[in-house]
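Up next, chain A:
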Amino acid sequence: MSLPHTVIAASAAKPKLQVTGLSVVYQSNGKPLAAVEDINLEISDGEFVCLVGPSGCGKSTLMNAMGGFLSPSRGSVAIDGETVSGPDRRRILVFQEYAVFPWLTVEGNIGFGLSKLPREEREQRIAHYVELVRLQGFEHAYPSDLSGGMKQRLQVARALAVNPDVLFLDEPFGALDSITRVLMRAELLRIWQAERRTIVFVTHETDEAVQLADRVVVLSSRPARIQDILTIDIPHPRNISSPRYLALRDELLKMIGLAYEI
Partner candidate 1 sequence: MRFPIWVRPVLFILALLALWQIAIDLHPGQLLPGPIAVFAATGELLQHGLLLKHVVASLFRVTWGFVLASITAIPLGLILGWYRRGEWAFNPLVQVFRPISPLAWIPIAILWFGIGDLSSIFLIFVGSFFPLLLTAMSAVQNIPAVYINAGSNFGLSSSDFVARVIYPAVAPRLLVGMRITLGIAWLVVVAAEMIAVNSGLGFLIVDARNAGNRYDLVVAGMLIIGIIGLLLDLGMRSIGRIKYFQWGD
Partner candidate 2 sequence: MKKIRQPRRWEIWLWPLVTAALLLAVWQYSVLWTRTNVFPSPLGVWHGILGLSHEHVLWADIGASLRRVAVGFGAAVLVGIPLGLCLGWFPALHQVVNPVLEILRPISPIAWIPVAIVFFGVGDPAAIFLVFLGAFFPIVVACVGGVSSVPPLFRRAGRNFGLSNAQLLRRVVFPAALPQILIGLRIALGIGWLVVVAGEMIAVDSGLGYLVIDSRNSGKRYDLVVAAMLIIGIIGLILDAGFRTIERIRSVRWGFRHAV
């Protein structure tokens, strides 16, 4: 099962997502503050890419620019060769903060992007994704009655439900306990393999990155630049105690500049 390899090889000619010379400069108290600088990145169709980097380096900023929520100061982002100029339901961003709507129930939130579907199909999909993120029994609960982790799972379900072809996930499992997090990773991998979506995933956990990604993009501290790219060539399911896995994880830690002996 060497899926990632074949995917990269097959679509190397035509990238799904192409970032060229992307820079973002904020105005903070009148002074320019460069958050992202000269990012060049090609992501092929169906690829799973993780972005890692120190806190505050500009990962969320980069995601927002790729998703079309932020117009770049220089450079451009193109998906399927088409320049991104605004948000679009074909590419959904799962935000780092809880962005579920407090006035809708769990069902209402998951169905938010599905209003054009016929009723029956919509309900089927909602039920499917409720099950997928293990929120059964809470279909009619409001977000204020959910825990932080449940809200984040709800946000992921809402994003998946509209079948986006690119999914941007900004530290989606940051607030989850470690067990749920492992379960959610497995679910995400399962969904990814079943439905062939391109996923860009921000994390600051090296383990998470090595477990999930085809490629890990290591960003420098602010302003974010691409410092290194690590290709993870282990087929799924990955054995997290295999020598190859450990070697890659150590390499990643070294790239980030962390000693692995504490």
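Note that in this section a residue touches a chain if its C-beta (ideal position, glycine included) is under 8 Å from a C-beta of that chain, and two chains touch if they have at least 3 such contacts; residues count from 1.
Selection rule: all candidates are chains of the complex that A comes from, given by their letters.
Quick caveat: nothing in here was measured; it's all calculated off a predicted structure.
Engineer: Touching chain A in this complex is which of the candidates 1 or 2?
Structural biologist: Among 1 or 2, contact with chain A goes to 2.
Engineer: Name, in rising order, each residue of chain A that touches candidate 2 in their complex.
Structural biologist: My answer: residues 67, 69, 86-89, 91-93, 95, 97, 99, 101-104, 112-113, 142-144, 162.
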